[in-house]
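Here is the structure we will look at.
Only one protein chain is missing from this complex, and each of the others stays in its spot.
Per-chain residue numbering starts at 1, and chain names A and B are given in the order in which the chains are listed.
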Amino acid sequence: MIIKLEDVNYIYNPGTVEEVTAVSDANLELGGDSFTAIIGSTGSGKSTLIQMLNGLLEPASGQITYDGVPIYKKGKLNKEEKKALRQLRCRVGLVFQYPEYQLFEETVLKDVCYGPKNLGFSKEEQEEKARAALAAVGASEELFEKSPFEISGGEKRRVAIAGVLAMEPEVLILDEPTAGLDPLGKSQLLELLKKYHEEKHVAIILVSHSMEEVAQYADRVIAMSKSKIVLDGSTEDVFAHRAELEEIGLGVPEVCAFTQSIGLGDVLTVEEAAEKIMQVYGNV
Amino acid sequence: MFKDITIGQYYPSNSILHRLDPRVKLFGVVVYIAAVFIINNLIGFIFLTIAIALLIGMSKVPLKHILKGLRFVWFLVALAIFFNLFFSDGTIIWRWWIFHMSYEGIYRAVFFAVRLIYVIVGASLLTYTTTPTTLTNGLEKVFKPLDAIHFPGHEIAMMMSIALRFIPILTEEINKITKAQLARGADFDTGGLILKARGMIPIMVPLFVSAFRRATELATAMEARCYSGGPNRTKMFPLKYEKRDKIAYIILVLYLLAAIGLRIAMDHFLTWGAV
Partner (left out) sequence: MSFIKAEKISYSYPVFEDTDEFENKKKTEDKPAVDPKARGEKALKEITLEVKQGQFLCILGRNGSGKSTFAKHLNALLLPTEGTVWVDDIDTKSEEQVWTIRKSVGMVFQNPDNQIIGSIVDEDVAFGLENLAVPSEQIQKDVTSALEGVGMSDYAKYSPNKLSGGQKQRVAVAGVLAMAPKCIVLDESTAMLDPRGRREVMETVKRLNKEMGITIISITHFMEETLDADYIYVMHKGKIALQGTPKEIFSRGTELYTLGLWFPQIYHLAYVLRQKGLDIPEDVIHADELKQALENLKKK
């Protein structure tokens, strides 16, 4: 699925003294088969943007189309349109920050069934989808019948993500999915996402504060600052703009800063840096 | 949802009313409300209007802001006017179907509406000019003499201030959880009452879990900062009466006496305009 944004704006508390423009003049084409990262400081508009992508927030102006079809029309939505909007929210899956705080069912399996159930699937289909999603996040069978409140923090996070995967979205958006996890938990989760992306050809949009993470996994990066999209391009291109990134409170991965400092240009990962350095110093 | 409610939200300024001791202001609100109900005639209301106009002027809270805060009570006022206007007995001057209008009804409707608005404006002036913390400090002090009968004044004040701090945080939380469930295809609009109530479970369960977690963490944080309950605490800004507070007390007492005097005088010597 291709999500296209044209001159999209979003304003909180319009017409009051507390009016804040959260997203201004966003023009983007997202989805397809890409692994996109959105970076930016807190309050830069990332969260608002991703909530617009799956129809949770309606833009104040501009248009969003999904494979060419807009979801919002002038005036109130009728029943059919409301249903279409609900279905869209499932086609564009959104995993919120700290998603484990949305768990509520008696068992893990039931909780993951919640999404498919809302989509009107039969009980068997719900379970089938839930089991597949739980398998995709590497949750073991023995967790299925446990209460989501008595499993560990890392397991909760995966189960919550499975809750969105169970709806089989065509685009998967994740808002800082690794926040608060330890390094091993982080890399395991990201590897799972990468595998899911490659196997199911689901587009992934990852919001992250870790430049290292972004450099390693994303093929496209969108940087936001003060409600505006300031950089948008391939990961290499965006991380070549170190000064701009630092100005908006971000930066480049440490290895990238290092290779730049010794005059070897931009790199994204440790391996790349090592290769570049070997080319120069390997036969000294 | 709640962010639209301006009524009662502190309006930062440095006016004389802002600087008054919260105990004086609490007493002031009591006196003022008493006066609103004691007064029952036109002259009295002119007297009251001058007083509230003076107070609003002194508070430096823009009148527009106060009126905006009132928009949630207009409905209540309209309802009160409607019932008093069309259903009061007395000298009937107009009648249609079950509705009837009387002179007494008109008076009652006008006075009732005015009273309601005056009470709300007066009470909101207290919260516009006093931060929640100062207000709870004031309440704590006011309740202090009740320590002897083991009235938990400090605990109530502490609970109030924590509640006030967490209202915006929990509001935000409800918002977040609702969106998270919407993103999982939840439908909070359709269905009957029971279905709708059941549909709230995915919001209520996470909300309670999160509230408990926050409460535990907050309790730990308070303990880590040496909190051990009410007695033996000091205050960064202890409440202390200034000269202006004493003057305010005297004015308030005089005002109350004047309101009572006016009522008695009117009841005895004049009959027009009485409700």
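Methods note: a residue touches a chain if its C-beta (ideal position, glycine included) is under 8 Å from a C-beta of that chain, and two chains touch if they have at least 3 such contacts.
Quantities reported herein were computed from a predicted structural model and do not represent experimental measurements.
Colleague: Which one touches the absent chain: B:218, B:247 or B:264?
Modeller: In the complete complex, the chain left out is touched by residue B:218.
Colleague: Which is it among B:38, B:114, B:142 or B:162 that touches the chain not included here?
Modeller: In the full complex, the listed residue that touches the missing chain is B:162.
Colleague: Could you pull out which residues of subunit A are in touch with the chain that's been left out?
Modeller: Residues touching the hidden chain, for subunit A, are 41-43, 150-154, 179-187, 209, 211-212, 249-251, 253-255, 257-258, 261-262, 270-271, 273-274, 277-278, 281-282, 284.
Colleague: Kindly note down the residues of subunit B that lie in touch with the hidden chain.
Modeller: Where subunit B meets the chain not shown: residues 131-133, 161-162, 164-165, 168-169, 213-214, 216-228, 232-238.
Going forward, only the chains that are shown with their structure count from here on.
Colleague: As a quick test, compute the distance in whole Å between the mean CA positions of subunit A and subunit B.
Modeller: 44
Colleague: Given the complex with subunit A, which residues does subunit B contribute to the contact?
Modeller: Those residues of subunit B that touch subunit A are 3, 176-177, 179-187, 189-190, 201-202, 205-206, 209-210.
Colleague: State the interface residues of subunit A toward subunit B in the complex, per the touch definition above.
Modeller: Listed in rising order, the residues of subunit A that touch subunit B are 13, 51, 54, 56, 79, 82, 86-87, 89-90, 93-96, 99, 101-104, 114-115, 118-119, 149, 163-164, 167.
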